[in-house]
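For this depiction, one protein chain was excluded, whereas all remaining protein chains were kept in their positions.
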Amino acid sequence: MSDTTPSSSKTADKAGFAIAFGLAALSFVVGWDAWRLSSVNAHSAVGPAAFPTIISAGLALLAVATAVEAMRAGPVDRPRDEIVPMAWVLAGLVGQIALLPFLGFSIATGWLFAATAKGFGKGPIWGHFLAGTLMCFIIYLIFAKGLQLSLPAGPLERLI
Amino acid sequence: MNQNFRGALLAAAFAITLPLGAAQAQMSDMKIMAPAGPGGGWDQTARSMQQVLQSEKIVPNVQVLNVPGAGGTIGLAQFVNSAKGDPSQLIVGGYVMVGAIITNKSPVNLSQVTPIARLTGEYEAIAVPASSPLKSMADLVAALKADPQKVSWAGGSAGGTDHITAGLIAKAIGIDPTKVNYIAFSGGGESLASILGGKVTVGISSMSEFESQAKAGKLRILGISSPERLASLPDVPTFKESGVDVDIQNWRMVAAAPGLTPEQKAEVAAAVEKMAKSKAWEDMLAQKGWVNTYLAGPEFEAQLAKDIASTQTILKDIGLAQ
Partner (left out) sequence: MDTFAALSQGLMIALQPMNLVFAFVGVMLGTAVGVLPGIGPALTVALLLPITFKLDPAGSLIMFAGIYYGGMYGGSTASILLNTPGESSSIVTALEGNKMARAGRGGPALATAAIGSFVAGTIATIGLALIAPTVVDIAISFGPEDYFALMVLAFTTVSAAFGSSVTKGLTSLFIGLSLGLIGIDLQSGQARLSFGVPDLLDGVEVTTLAVALFAIGETLSVVAAGARADEIIEPVKGSVFMNREDWKRSWKPWLRGTFLGFPIGAMPAGGAEIPTFLSYALEKRLCKKPDEFGNGAIEGVAGPEAANNAAAAGVLVPLLTLGLPTSATAAIMLAGFQQYGLNPGPLLFVTNPDLVWGLIASLFIANAMLLILNLPLVGLWVRLLAIPRPWLYGGILVFATLGTLGANPSLVELGMLLIFGLLGYVLRRYDYPIAPVVVGLILGPLSEQQLRRALAISVGDPVVLFQSPIALTLYALSALALFGPLLFFLATGRKAPVGGDED
């Protein structure tokens, strides 16, 4: 998101161009998939490719419109984003996904809680990690025992 | 997903199994995977098993694990990879899974698990609104032969049991199965509404979906996919006796992990058999309105192999598999 810092470009809104590019890419993917589907033998009046084709065309038009608007708008000043706190929250979410299969729900989600709190400026991370893990372990117990829903189990959950 | 909730198909429960000798050492823990979200048919089957296995003290501690997605193939893949050689893990599945494995090009299939037994099943039926000019299967066959495109069929998702049955019928009467004008609906209620409202020519679904409407005289059942007439519905002719050689059952089964020793397999089979023959299981099925179609051992394996082969062929014929 480097293009979101106070814009240094002289003529146009860089972020607008980036979004227009993203829309064009999405339009391409949807259109390509529609083209693949159109070769499938569909024995009905409107096959599986019709709607994707329309959506792809719409996205292409929107990409052009967004680019034109970005050109007209000129540079836009947007306040700077705090990268480090955001990285903490993202690390919490990614870490949860990475830890879940090995360490189970409580520990992985405890980490998510601790990392989010850290992102919002509240430490210490170890204390929050322990508190979060304990909280999640209780949630796990309620789900597993009360609702008979199994959340991913790890070493901690296997103790019971 | 709701198609199995309904109806009180009270058919004779038949069980053709050999007693496998007394169950030896009792299992203490068991994990049953329902390869679907909570609430659906497979989930209910798994949870019913859990309840009966525990209440009958066959296995004291049973857990149910839900892994939804892609017609059960996601759960199946996970089961094949994680349960290998573990006799304490089971997976619930059904005929829908047979089709989903083929159409989704699933990397795993049912030959990679150890099928134990078929537990319950339902038959497919064809229904028309009471006001429809079609009075019998013969009328439907005639209409299809005149112009298959003019006959619209309402049923579940494309490639599912309903679609497969429609394809089999077309093939049996010598019509190109790709010409079947099949309209897919996402839920039983929605397709039933379109049949009642006369928006489509015929509806095809499991019998229980149509039963209460038929009793109220709003729908007419043209035929059913059972090999013989059902004791509970003596007036409904089978497809076969109407000259359409199709018989199909939408069944649910339980399978064990891959890589079991013959002893382990026998142990699991004994536990499942004890459950399926218990009074508590009978009561559970009656409460849910499910028919006991318990079938185990080589007979079930033969039936499964036959179903897989015929499904493969028909899905190819209707253009959903290569």
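We call the chains A and B, going by the order they appear; numbering starts again at 1 in every chain.
In the analysis below, a contact is a pair of C-beta atoms (placed from the backbone, for glycine too) under 8 Å apart; a residue touches a chain by one contact, two chains touch by 3 or more.
Keep in mind that what you see is a predicted model, and the values were worked out from it rather than measured.
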Contact with the hidden chain (one of B:G69, B:P237, B:G259 or B:G297): B:G69
Positions on chain B where the hidden chain makes contact: 1-2, 5-6, 8, 37-39, 43-44, 47, 65-71, 73-74, 77, 103-104, 106, 149-150, 152, 157-159, 163, 181, 183-190, 192-194, 196-197, 199-200, 212-213, 215-216, 218, 287-289, 320
Positions on chain A where the hidden chain makes contact: 1, 4, 15-16, 19, 23, 26, 29-30, 33, 37, 40, 42, 44-48, 50-52, 55, 58-59, 62, 65-66, 69, 78-79, 81-83, 85-86, 88-90, 92-94, 96-97, 100-101, 105, 109, 112-114, 116-122, 128, 132, 135-136, 139, 143, 147-152
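Keep this in mind: only the chains that are shown with their structure count from here on.
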Euclidean distance of C-alpha centroids - chain A vs chain B, Å: 38
Chain B - residues contacting chain A, complex: 38, 47, 63-66, 178-179, 181, 319
Chain B partner contacts - residues on chain A that touch it in the complex: 41, 43-44, 148-150
